[in-house]
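Shown below is the structure under consideration.
The complex appears here minus one protein chain, its other protein chains still in place.
A and B label the chains in the order they appear, each numbered from 1.
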Amino acid sequence: MIAQHFPILQVVLPLMAAPLMVLLRRGAPAWLLAVIVSWTGLFISLSLLAQVADGSVISYAIGSWPPPWGIEYRIDRVNAFVLVLVSLIAAVVVIYSRASVAAELPAHQHYLFYSLFALCLAGLLGIAATGDAFNLFVFLEISSLSSYALIALGRDRRALMASYQYLIMGTIGATFYIIGVGLLYLMTGTLNMADMAQRLAGVTEVRAVLAALAFITVGICLKLALFPLHLWLPNAYAYAPSAVTAFLAATATKVSVYVLLRFYYSIYGESAIFYALPMGQILLLLSLAAMFIASAIAIIQSDLKRLFAYSSVAQIGYITLGISFDSVTGLTGGIVHLFNHALTKGALFMLLGCFALRLGRIRFDNIGGIARVMPFTSFGIVLGGLSLIGAPGTAGFISKWYLVLAALESGQWWIALAIMLSSLLAVVYVWRFVEAAYFREPDAKTAQLKEAPLEMLVPALLMIAACFYFGLDTTLTVDGAARAAQTLLQGIR
Amino acid sequence: MTPAATILLALAVPLIGAALIAAAHRAPNVRETITLVTAGILFLLAASLTPLVLAGERPEVTLLEMMPGLALKFKVEPLGMLFGLIASGLWIVNSLYSIGYMRANNEKHQTRFYVCFAGALASAVGIAFAGNLLTLFLFYEALTLITYPLVTHAGTEDARRSGRIYLGMLIGTSTVFLLVGIVWTWQLAGTLEFAVGGILKGRASNAMLGVLLALFIFGIGKAAVMPFHRWLPAAMVAPTPVSALLHAVAVVKAGVFSVVKIVVYVFGVEEISGLRSVDWLPFISGFTIIAASIVALRSDNLKRRLAYSTVSQLSYVVLAAALLTPLSIVGAALHIAAHALGKITLFFAAGAIYTAAHKTEVSQLAGIGRRMPWTMGAFAVGALSMIGLPPAAGFISKWYILQGAMGTEQWNAVFVIIASTLLNAGYFLPIIYRAFFVAPPADGHGHHAHGEAPWPMVAALTLTALGTVALFFFPEVPLELARQLAGV
Partner (left out) sequence: MTIAGHFSYWITIFLAIAGLYIVIARGNLIKKLVGLGIFQTSVYLLYIVPGKLIGGTAPIIAEQYGLYSNPLPHVLILTAIVVGVATLALGLALVVRIREAYGSIEEDEILDLDKTPVFPNTATSKPA
């Protein structure tokens, strides 16, 4: 039965496809292969999600070495949800990328782009699927190294510097993570996450375990760009090729959030030691800082990609805010926002890519009146912006609802007000775009632009439509997130 | 057709209309016919539900479940029925008027205008028929967003600035206060359904009720309770039909409608009457009534004067709801209807004056009644209704509010109503006097050879003026709906 190998196939398929694409040395067949791989991945992840929906756990022993000695792939409701998210975004972005890559990269780099894309996908899926802490590190580096290279493909020479800075910070983050895992390994003698959790359950007040928690937190927070460890993100997103920005913005940071959740709840969850550090309060403060400061910085940006990159930092603050409540509602809000924000930001960066196709760099001073010539792209950004703001009927509203509910449940009404006030900042930066695109007269250069090609526009607008669909029908997202939250918390409660 | 299907159709018809209008953008005549037909169908659908509601039925339909236990749900109750009837009925008249206005003033982007208008009406119907707070909030925000292109229609720097105030104030209040209030209600009560007698009974302490009420009152920025009223004068930069239907009827009435609905069906009149924690509300609304009237008195710009008059009149409804007596609730519901008819007439007249004579200031209106007798006659009727004099509809609603206030010996409210009546008279009667009895200035800057505005506009404003009078003589349907709402 091939279906029993789905957990590993999910990861291995893109991993194998990547060198194959290099051998092909041609853009078009490489693209086709990328499409096949990512859509197969979507199919596999959906079937995995269906299998674990009842709360069961799939444990896959690689090479039939039984855990905890061999590497185990462990799929439960939490990471099945993340797998679906990553492969869904990849499947949409790969369709979109053909025209975008053709326009932004020289022809001899196309196959390399798809190869790196497949590697990055494999890494991200691997992070989500694995149940082994060291294996996770390897996949973290696979995805990171390929994303450094992807970012460096950007047209602007600043992409190189952005990539370099990301490389430095990302490697420091990964090394911090591996130091933490090393300390845990020294204390528990195992790298299997489930095994680790059991052995940590009885532990109290061991300083090495505490230090491991701190190292892992800092390392992962660097990768997920939690304020103030976000400095690599704005430049990386701003100068990377559009398709890369769309893919990374929607997936990379989200997968890192998943790792954080895994460590906090599945591994440390049963241990009293988690509460020896005021993790909740620290996370809460940093999240609030991200929501306000990053939004405020977003408002004053003149480059739209940077603007939305800072907005990503702010939105990550919402996700970690949900985690910091340490309750079912809060986690549900965090996880559902993880999904919703991935959709929204993915769609927005795809649409910005449509602008980039015609304009090069997208700045407020060259998009004046662009809604006249590119009406669908512009309106798509407005709609995506509404989801970012959290207008009712959009996916963003659902996450905001749960976050506010979690704040009120925990009796901290001022956080509820803070969430709302910071979403007003989103109104400001989205409306900066509206006023520029709709109220200014297009200059001579802008007036000659054409609407983006359909093969870019359709995937992007489908994602926008999904933002609205998941704002009205939340059976998939909220139920999935709530189940994931219960799975994560069942160790504790 | 089942009532459920009628409700869904009433929501769908304006949207379908909007799509057809957009499709017909090359043929203005077809486009405007579609607008009129859509408005007509919508009114018929609303009217077909009225006998059911009068007979005591409360048709409802659940569309889909947005979050566990929270559905997108519609339920027609008396107040919603009344609001739905007013909004859809006046849309017909307003469409007629818009055609005349937009063509005579050669406005740009007319298709966008009609599309957004239809969208705004769909949102208004959604608010009217909302079966729970979540649905109400959804359409409330949709109404804000869809009217933004209408407010900024001119696309000028001025329009952009007004658009900022409009959006900032409405979105700001609704997210920061209203949404928090709704989530809190959900957390306390475990439901957001509108239920007779309220849903918060025994679920919240008195102090919490007071805070919640504040979140709702200030959260509903569309009700324009001070200090969150500035968006309404700002919105007057829009073309007059927008000011007329949206900022005298659909949008602002959606605000006070929500206030009344929340007081009656979420808090429950009996539950909170006499509570110390909610007795600040009459003062806030009373202050708004008086202060806005004083500003109106000092405004020379006609539309601005009307806008502040609206701010003041909206707070009548809030005040009536805040008195927490059955009679005043009847008055609140009636005032929604009466003020809608009266104020739309006044705005129609202001637009007609602008179109025919290009005048915007009160001081320029000397003698204009001789050239535009129909327009100024209708204006006089609307003004009477605002002041609350017979034979105009405003008299009835004010009567009920006053009775409610006197019956429970809330003398402050009585004083506010009497004082504001005098103020209303103070800023409306001089306009009428000047229009009819002061000779036009003879210095050549007076009236050029103009007569009445184009006939669709005159027809529309005559109709609404007649409606204002008719509502005084035949108030049965609104009165019955209002009584059912208040349970008397």
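The definition used in the following text is that contacts are C-beta pairs under 8 Å (C-beta built on N, C-alpha and C of every residue); 3 or more make two chains touch, one makes a residue touch a chain.
Not measured: the values here are computed from a predicted model.
Participant: Going by the stated contact criterion, tell me the shown chains that border the hidden chain.
Facilitator: A
Participant: Considering the whole complex, which of A:175, A:198 or A:490 touches the chain not shown?
Facilitator: Within the whole complex, the residue contacting the unshown chain is A:175.
Participant: Just one of A:20, A:35, A:102 or A:161 touches the chain that is missing; which is it?
Facilitator: If we include the chain that is not displayed, A:161 is the one touching it.
Participant: In the complete complex, which positions of subunit A touch the hidden chain?
Facilitator: 106, 134, 137-138, 141, 145, 148-149, 152, 155-158, 160-161, 163-164, 167-168, 171-172, 175, 178-179, 182-183, 185-186, 191, 360-361
One rule holds for everything that comes next: only the chains that are shown with their structure count from here on.
Participant: Could you tell me the distance, in whole angstrom, between the mean C-alpha positions of subunit A and subunit B?
Facilitator: 44
Participant: Can you list the residues on subunit A that touch subunit B in the complex?
Facilitator: Result: residues 386, 389-393, 398, 400-401, 404-405, 408-409, 413, 416-417, 420-421, 423-424, 427, 431, 435, 438-439, 471-475, 478-479, 482 of subunit A touch subunit B.
Participant: For a test of understanding, state which residues of subunit B touch subunit A in their complex under the given definition.
Facilitator: 64-68, 72, 134, 137-138, 141-142, 145, 152, 155, 160, 164, 167-168, 171-172, 175-176, 179-180, 183-184, 186-187
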